[in-house]
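Note that this complex is displayed minus one protein chain, with the remaining chains in position.
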Amino acid sequence: MNFPAAHLEKLAKLVDSVYNGAVSSEIVQADTKIPVLKINSRDIRKVVELVVHHKDLGFTYLNTISGTHLAETREDESLDLKGFEMFYVFSNSQDFSSLAIKTTLPENNPEIDTIDDFSGSANWFEREIFDLLGVNFKNSQDLRRIMLPPDWEGHPLRKDFKEGSHYNGIPTTRSSELEAIRIE
Amino acid sequence: MTQFIYMFIFAVIYLLSIAVAAGFLTVVERRIAGRMQSRIGPNRVGPQGIVQWIADAVKALQKEDIIPTDAHSFLFKIAPYLVFMGVFLTLVPIPFGAYTLMENLDTGIFYVLAMASFVVIGVMMGGWASNNKWSLLGGMRSAAQMISYEVPAALAVFVVVVMAGTLNFQKIVFSQGASPVDWYVFRNPFAFIAFNIFFIAALAEGNRVPFDIPEAESELVSGYNTEYSGMRFLFFFLAEWGNLVVIGALVSTLFFGGWNFWFEYTLEFSVPGRYPIRFEVLGFLWFLFKVSIFVFIIIWIRWTLPRLRIDQLMDICWKYMVPIGLFASIGILLWMYFVPEKSLADTIMRYSMTSFGGLTILYFFYRVFQNLRVTKAKIYANPFV
Amino acid sequence: MTSATREKELKPRVEITQISGTEIEVNMGPHHPSTHGVIRFILFIDGEIVVRAVPDVGYLHRSIEKIAESMPYSFFMPYTDRVDYVAAINCNLGYALAIEAMGGLEVPERATWLRMIGVELNRIMSHLVGVGALPLDLGAFTPFVHALREREHMMDLLEILTGTRMNNNYIRFGGVCQDVDDEFLKKLEKYLDHFVLFLEEYDRLIGTNKIFIERLKNVGIVSGEKALSYSFSGPNLRASGIGLDLRKVDPYCFYNDMKFDVPVGKGIKGTVGDSFDRYIVRIEEMAECEKILRQILSKIKEGPIQSKVPKKLVLPAGEAYHHTESARGELGYHIISDGKSASPYRIKIRTGSFASMTSLAEIFKGMMVADVIAYFASLDIVAPEVDR
Partner (left out) sequence: MKDGIFLCIAAVTVFGALVTAFSRSIINAALGLLLALVAIAGLYIFLSADFVAVSQILIYVGGVMVLLLFGIMLTSGGDNIFSNNPIMGAVPATLITTIFGLLGIYVVNTSGLTFYQGAYRATTRDIGHFLLREYILPFELVSVLIVVLIVGAGVMLRKELVIVRQAPQKKEGKK
């Protein structure tokens, strides 16, 4: 649902008033249809606590946690750094209006505080990110691989992931190479 | 010695015919299930698939007999035979006609209850020896369930034994008559209660739906017979369907007049030669008809109801069926004491119970056909395209 | 029910586990008849009671999100079928809407109607599998076959609409792949007349069965708060008493114009949010789908079915999170485009089944093994949707 403009202003004021400018936050009405709150990665717990527990906001429903590996510089100036971009989507449990929280992590040793005590499902979403992207969630109650086997090496959704030729003695590539399909 | 050989040959014939009946029942069950589920079922081997069971048996015989590496191989091997034995020994005293029975045991119904314990032992052994946790769970569930349900079954049997004054099956059959008025089930309310309890308990002892939790395929994979294959699995299988015949035969013998047909019987009915062969044939067919009705009902229940949870199962047994069974067994004593047979009250009760039963069945059919009339799905290929 | 007996029924059965103190570890899955695909639970059971449960997923992980990065946007459409093969068109629609929102593509009116027909038909089919597999897991085989029989009829209809029975790959960016004639609409209407009767009969057959009710009521209670915390969505969330339906609160296509109710679990047999509520919500939702389909049939008009879309689709740089109401809850596509290449930079798919799975470890605790099956079946989880 489109986030009401009045809400948006209120949210911006709230973030400013609660953190008194300490949090490097800005609100962008991006093309995601939902407002995005850009924050510094070390403030994630504070901001999540605010949006979840504040009585005027109440974004208690965690839609998803998404992550992206930004490997090369891109045209859009907002996405120009190398590293990992975390994308949290929260929804209000009353009218289901959504709010996204976005933060970036450095490429080597990406680390962020866990938010699994705010939502029962956060742990699984975080595990998926950890498994596929290799983002480390500090103080997580249970951070294990979820999709891939525990002895798998590497994180496939990283852009620089190279699949090993064998996994436990099983070849991972076919003998006759299938041509990659490209439309040019 | 010759007598021994005759006994042996007769036993083999009996065993084979029951095995054939059990095999045939697998096809019947699958056809009935198919009809209930808007599909066809096996219809390729022989006319309407009636010899499908031979094909199945041949296939099962060709399968490799796998014994899991860590299984207790001796127990694993003998468990199916124990189960098979337990089911087929119960058929020994059940009369299919005046002469068509293995042995007119004096302990009759008591013997049948005792032989069921071999099934319990066999199932437990099979479950434990497989060295599979699901099998173990299935075996334990099965043992707990069978032991529990033996109590209400015995209480229900007690009612019949009190009414007949004997444990002997032939005498129980003989003390009932051919017409529904003379059946024990419609004699008095307590016997009617006992019939219901016995039927339910027999379902539970036979591990049939809704009491099939020992082999609950969605929970325990297949329960105690998970690890079995080929011939040994077939033995479990045969025992299960043989059990259908046993349940049907027991219910119709104890409560529904057995093979009793509308003929005059002499008191020496058990002496061969005193009894015309056409009576025997008619009585046998009449008995088979009753058995097949109950077998059909059991199959029908199986393809209709979900299964219970183990604690609900135990609740039903100990909180409902055992007290009701005790009530019925005390009630029948009082009834026998205060209402002598062939008295006016007895006659009135017989006829009113019979008409009550008949009306119940009629009302049931009425309901079914009414519902079918409203929502019967048209069955032809691609009705909407 | 009096409050005392209800309290007794609701009391967890964990206390009894302390009698023996020994627990055995059993492996439910990956190949188990009732895990609906390849999902595994490691159950630590004490007798029949689960002391601890560790759900293990990933056996069907195909890394669809990685595959998406190596191909053009339109090539990914068939892969979305495979995310949730039971409700494939729903997955198509979510993806197409996200791309159309990012690229600003127009969709002709008739195409949207056709999309809605496909989606709602598919939703009914999916719920039929859900309510059919539930009694199957409780031991009743026949209702499953009856439900699948109806699904077959609907598959025949979908075959006319989309050309395939499963994995339809029906929706294109800016339209749908093929049009239908009025004959199909008449057939659909005729079928809906039958389906109403079937649904009523099915609910009477299953939903009034004493054993069925006893097996499901007060089993696996997920309160509304818990459901929100576990990110439940779709029928599972609504069964917990929270009437959130993305077709209502965040309408897409023409759901704004549709009149339909959002069925909510009321705890008619036990507590709000128990397994029976999840069953009954799905049944009621199928009836709502039928209403929507009739409204679509009355409103659909002739017209083009495909707008002009560039053959090589390059989306402007940016990102979008677009969510739709799939049969299993919120289906969200988070798509990032770098503005240069014709393939997505990153696609993250948020599925309802994955979110529902997060509740298992905690809810299973203290349940009996049979209840584990009942609860899991009532969630109506499709394994490929969990693993993607």
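Here the chain labels run A, B and C in written order, and each chain numbers its own residues starting at 1.
Following the convention adopted for this analysis, contacts are C-beta pairs under 8 Å (C-beta built on N, C-alpha and C of every residue); 3 or more make two chains touch, one makes a residue touch a chain.
Computed from a prediction, not measured in an experiment: that's the story for all the values here.
Which of B:Ala55, B:Met102 or B:Ile121 touches the hidden chain is settled by the complete complex: it is B:Ile121. Interface note for the absent chain: among B:Leu15, B:Ala60, B:Leu113 or B:Met349, the touching residue is B:Leu113.
In the full complex, chain B touches the omitted chain through residues 1, 4, 72, 75, 105-107, 110-111, 113-118, 120-121, 124-125, 128, 136, 139-140, 143, 147, 150, 166-168.
The definition used in the following text is that only the chains that are shown with their structure count from here on.
If each chain is reduced to the average of its C-alpha atoms, the one that sits nearest the average of all protein C-alpha atoms is C. Put simply, the C-alpha centre of chain A and that of chain B have 62 angstrom between them.
Considering their complex, residues 33, 36-39, 133-134, 137, 141, 209-210, 212-213, 216-221, 303-312, 371, 374-375, 377-378, 382-385 of chain B touch chain C. Note for the complex: chain C touches chain A at residues 57-58, 61, 63, 65-66, 70-72, 75, 101-102, 226, 228-231, 242, 244, 246, 249-250, 312, 316-323, 330, 332, 334, 336, 338-340, 342, 345-346, 348, 350, 354-355, 357-359, 362, 387. Considering their complex, residues 1, 30-34, 60-64, 66-69, 74-76, 79, 87, 89, 93, 95-96, 98, 100, 119-121, 123-125, 128, 132, 145-149, 156-157, 180-181, 183 of chain A touch chain C.
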